[in-house]
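Part of the complex only, each chain left as placed.
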Amino acid sequence: MTENNREFDIISIGEPLLRLSPPRFTQLRCTRSLDLHVAGSQFNVAANLARLGKKTGFITKLPSNSLCFQVVDACSRFGVDISLIKMISGGKMGVTYVEFSAVPRSPLAIYDRAGSAASTITKDDYDWHDIAGRTRFIYSDGIFPGLGRGCFEATLELFTAAKEKGCTTCFDLNYRTHLWTPETARKAWAQILPMVDILVTNSNVSEVVFGYRGNDETVMSNYVRDFDCHMVLLTRREMYTSQTGAWNSKVLCDGNILEGKRFEFDSIDRYGTGDAWFSGFLFGYYEGDLQFALDFGNALCAIAHTIEGDVANVSPEEVHAILNENSHFDVKR
Amino acid sequence: MTENNREFDIISIGEPLLRLSPPRFTQLRCTRSLDLHVAGSQFNVAANLARLGKKTGFITKLPSNSLCFQVVDACSRFGVDISLIKMISGGKMGVTYVEFSAVPRSPLAIYDRAGSAASTITKDDYDWHDIAGRTRFIYSDGIFPGLGRGCFEATLELFTAAKEKGCTTCFDLNYRTHLWTPETARKAWAQILPMVDILVTNSNVSEVVFGYRGNDETVMSNYVRDFDCHMVLLTRREMYTSQTGAWNSKVLCDGNILEGKRFEFDSIDRYGTGDAWFSGFLFGYYEGDLQFALDFGNALCAIAHTIEGDVANVSPEEVHAILNENSHFDVKR
């Protein structure tokens, strides 16, 4: 892990989204109102870790209109540094419309992100070496480089600079079919992964994009074999019903596989829970060992399922309470 | 089935209701607000089939005040033809107040329909032969003839005309204790059933009104024996908890019994789901064979349980997706 005395614990780069959703169970096609949350995988990680007390920054570009303040204020509220956010004239806010599910209706997400201010980020927008030198960890994910050529190149530049500056690099293999085919995703990711220290994946994306099949150990090992990632994390969400489920995760590091403590949850709002998981893992990794990191991530992810919006808006103390208790049914007075 | 070249696929006759319900779990006795949906079995069938793309019409009478536009606009929105709706001065909108349930509270429905404009329909209000000649199917149910002598006679006239014009006639044995006793219902229905091609029933009403007991096959056969219905459909809702359950249905036709594919559901709003089922069955029957009709109806009915209001507001494509998938838990992005 990078030394502790840098200005930021982690800097994330990406595209924030206005998440617009009807009240639970109402359909998008006939709703008369939409709830608004700020979302986006890369924003979520910065916000979750800031909420947990870490020093985080967020690199993005926003259109200079009233809507951009939704993002800026959300960053400020959670404690994410906003000095790396650029306001531009032109561009737009990316939007995702989401509809909650109930059996047998599937959850639904519609994206309206083409032409977003964030998608116009290019490798010339920032001094990547300066940024990398100010932070211990760097985060991005599989979505951001898919937003455009500039985003892809900026990711490459940032990760290259991060390696040079001794940052720990994190990359979550989020895959969105509306952005690219498995082939184009794989080609792009394949240039980034050799620079990734901590890789997050799951069995589905591993098969769809990389064709990796087999048990979890095999899948995780393939990433080490093909891209020499230092640490491979694999997550698994199991839904019992549309409203309840459980979460677990594993890590392959230095040839060893560890598995976290499994947590059940009520699923009030599942969006962003994977990002909460990784934020929790990283918090645990800053604070303890890998086993603690997996457990902490799983617990935070479980709580995140019960919280409206994409960010698990809780303090470390609340997660510790979950980690240490057996029953969640007694009123805390 | 009647030939395909008529103006309407189906015409339904009946009484639309303003459905007023407190927010879920709030009691009627102390609520300070009521959500408003347009409902009523006969309206529901016309609306569901219109939403699925069929040409449907609705015969009713409405009071000429602002409230009637709730019904007219709902018809228009779903695509139901409104040219057979008559506005009258005097009369009122029928209303049903419904309270949602949670164990051990039962669901509750209070009707305020006496004197509704729709209940003043008489056999002299329409040219039934003209109407019957313009549609392939005719639909009404056990409720409508119970609203008054005029409604009963109008039903008889319409079904008689329908048989003469070669329509396929459909009748769903909805029974409401606030309208009549089992005896009076049976006497009225017994005059209609010999003209019914497609009959919808369930084991409860079969026993209460007709005294039919025994297994499903026996019950269904009794209708064929006593009323010579061409096709008898029997539905079954099984509740696991107050919020989850499953639905299935069977058909007896030409001496054969088929059973549909069973669908589980989350029960957000169960009102009108039986009507959704029959609409789905009929859509399937228009488009495919009896097995497909049962399956499609069951799938639509399951979705309908997750949608607020009485009408399953979905397109055929969405039902097909349900029919073909195994898991409903992944986000569709």
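Chains here go by letter, A and B, matching the order in which they are written, and residues are numbered from 1 within each.
Keep in mind that, in the parts below, a contact is a pair of C-beta atoms (placed from the backbone, for glycine too) under 8 Å apart; a residue touches a chain by one contact, two chains touch by 3 or more.
Keep in mind that what you see is a predicted model, and the values were worked out from it rather than measured.
With respect to copy number, the whole complex recorded in this structure file holds 6 identical protein chains, 2 of which are shown.
Note that in this section only the chains that are shown with their structure count from here on.
Seen as a C-alpha superposition, chain A sits on chain B after a turn of 120°, to the nearest 5.
Chain B has its Cα centroid 46 Å from the Cα centroid of chain A. On the chain B side of its complex with chain A, the touching residues are 244, 263-266, 268, 299, 302-303, 305-308, 313, 321-322, 325, 327-333. Partner chain B is touched in their complex by these residues of chain A: 25-27, 29-30, 98, 101-111, 176-178, 239, 241-243, 245, 270-271.
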